[in-house]
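Just passing along the structure, written as structure tokens.
One chain of protein is taken out of this complex; the other chains stay put.
Up next is chain A:
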Amino acid sequence: MMYWRVSWRYLTRNKLRSFFTILSILIGISSIFAVVSTVETAKKMTMERLKLYTGNADYSIQSSSHTFSGSVLDDIQQDSNVKAAIGVIHKQARFDLGGPENLAQTRLRITGLSSLRSELLTLEAVSGNLANEGIILPQTTAGLWKKNAGDLVRLQLPTGKMEVPVAAIVKDTPLLEGPSSWDEASSKSWRALAPLQTVQQWYSLTGQVQEIRIKLNDTAEEQSALASIGNKISDPSVFMEKIVLDEKQTNQLEELYLMLYAIGGLSMIISAFILYNTLYVSVVERKNEIAVMKTVGFIPSQIKKLFLCEVLILSLLGLIFGIPLGLGLASLMQKGLFHSFQANISYSPEFAIALPITIILGLCIPLAAAHIPVAYASKIDVIATLKQVPAQQKEKTTYRVVAGIVLLFGVFLNSIVSLLFLLAGVTLLFPFILSLFTRFFKRIGFMGYEGKIASNNILRTLNRSANMSVILAFVICLGLFVSSIFASMETSIESEVNHSFGGNLQLSTETPLTPEKLNAIQQFEGIHGVTAYKEKEVLWSGDKKINRFTIISANPDWYQKHPLFYDPQRKNTDLLQLLKAHPNGVLLGDYAFREWGGKAGEPIRIIRNNVPTELIVLGKVNTSQYGGYTAFMEESHFDKLFPETNAYKGLITVADRAAETSVKDFLLNTFPFDLERVQTLSEELEKQKRALPGVKSLFNGLLMISIAVVGIGILNTLIMNVMDRMREIGVMRAVAFTSGQVITSIVSESVVMGICGTLMGILLGIAMTYVNALTMQDTAASFVISIDTLLLSTFSGLLISLLAAVVPAQKAARYNLGQALKHD
């Protein structure tokens, strides 16, 4: 108890210092909490959306003939191994609300389900009744259409126009994810549900289903269950596949998560630096007390315990106030991030993992930061301290400079690790760099005599000042680095989509794209060429788990001019020849290649129709398809490997890009009940770039938080410097200095630290971006530095150092002269 009580008194003796230290820790903790919660929420949301989309099913039965007899469903439902099964058909329709909607905006994808109350579905009616006759709409769609349960919707179906009632309105769910605005509806179909029988009737598919999703009984033995179900399938075109949820198929956010962790963690690291500084100063101030403690019987571990109690009090206060702040910050971040991807997305914030992680980090990071000062405290020499023997200058500076220079050579390692060497080297050299800067400012007479006093003060507390200056440099460096990544991402998205769109328009259909359909498309005046291509979703086994991605068949003739992939280092013809020459060869998209983790020439194990097969990875290519989480195989080889697969996707080239819209309208008119999606190159570009501004704002917000924490750190350092020198400041004021001169000298001290940190941050940022561009060999990481960001960094660095000086300068100027002179 004594430890806690005494520690608390030490903290309250230096209220301002403790307050700012706690403030920085709580901001660090809140940003860690917000980042972890956001990432975990995003991961959970992605998985849940996938589960909701697939209805939490274990297996899917499909047919190479697109549809198959629904009697299979009846048979399967009788199987004791099956807990639930549901038959599905997806079809396209048109609707007419009597408004100004254009052709593209009136596409409705209707999903027919054999049961609307299956446990494979999560439908929550907000109005109406699922059992009523008619279509079921998601809430957002009903809102935009201004329809209530019971209202009629005019549908255009193959059987003609008809008025259909809205049976129920349900909460938004991924299975029914339509556009969130009329604008978005130009490139995305609206969604509705209807009973399977109704859809079969509307589309003349009586007794047919497109897919059956199955959930096995918890007690069922998988192999025997599969055999039993397999026996019920007599049609050779019908096959069964395991459903594996792989969030990477729809979510390529791993890099975003990493960047979020880096920036969120930065605030915590900065606060740890601040704590380190504060504690170090506190130990130095209390050296005499520590010596006395040792004299009267305190052993080193008890000294450590005393200081660790202080650190724990600071951390606990940081946690108590930081976590509620983090909750608010997490809510803001999640709203900002998820809505930048999709406006009507629903999610429940995830705190179960964020809370323990934050508590652990919130305690461990400060304790780690306290390690050096606390160890120093426990080793204080009693005699030297009590006798006030001046500390002997050790040769640590030389070692530090040498180690710093040696680490800088790590930059030439030509790998991402070189960035760490760069940062570590600069950190070690920073006192030396700040010393050079300060001496330079002194020599040029920056801020006159007050500037000279400020320079002397920085040199006296060089390590303490360098710690804050280096942190400012890191924040500015990271700001530049992140902004350069965004700038190059924008460029690379454009380049990637332009190089791998496969033509001017992409389309996908509900029924196979037959030669007849292609012929009909080819007849349209503005169309230069059209081709269909096949895709097959397969399972592939990684190190730890089974994953799922799509293999795309590559038509060499079409890909000569309009490929769906490219490699900046190699000619397309070479890649196509490579594919042609290897019957089992695939080229992996960059994201898939990274996830797979092997080297070109090594095999990748896929599972085809429940049979493991090895394919040879021929290399890595860039592609905008599935965010790079895909593979490409030469068309003829693909057909041999997946003979049951049909083509549902097509690529179109137009003679003139101006004709893209008219071609799109033609397709919408020609295939009103079959076209699932049609997208032009510019629409795809717009879609891919849509999330960037939101994500960018999020990162800028987090960086601003880090800059604010740095400001607190500089402020705290200056307060400590001022308190250290209170007597000296008192003498200066008593003898000659005006309050204004005191303020000028303290502001100059802060500005010199700020200028050094800002300039070094900019240089470091440019160096890091350059090294990253060199080492990554990835088009997404090119060397781009925007002038705007440079100016913003300079401005924020200087502003924060000016602002940080206000409180300490005022404190010094207003301090009672008599008290200051008595200060010991």
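Assume a contact is a pair of C-beta atoms (placed from the backbone, for glycine too) under 8 Å apart; a residue touches a chain by one contact, two chains touch by 3 or more; residues count from 1.
The criterion applied here is as follows: contacts and distances are computed from a predicted model.
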| item | value |
| --- | --- |
| Omitted chain (choose from "Multisubunit sodium/proton antiporter MrpF subunit", "Mg-protoporphyrin IX chelatase", "RNA polymerase sigma-70 factor, ECF subfamily" or "ABC transporter ATP-binding protein") - UniProt protein name | "ABC transporter ATP-binding protein" |
| Residue of A:V292, A:A691 or A:V806 in touch with the missing chain, whole complex considered | A:V292 |
| Touch criterion as defined above, residue of A:V6, A:A131, A:A227 or A:A581 at the omitted chain | A:V6 |
| Among A:S127, A:N231 or A:Q302, residue touching the chain not depicted | A:Q302 |
| Chain A residues touching the omitted chain (full complex) | 2, 5-6, 9-10, 13, 288-289, 292-300, 302, 382-383, 386-387 |
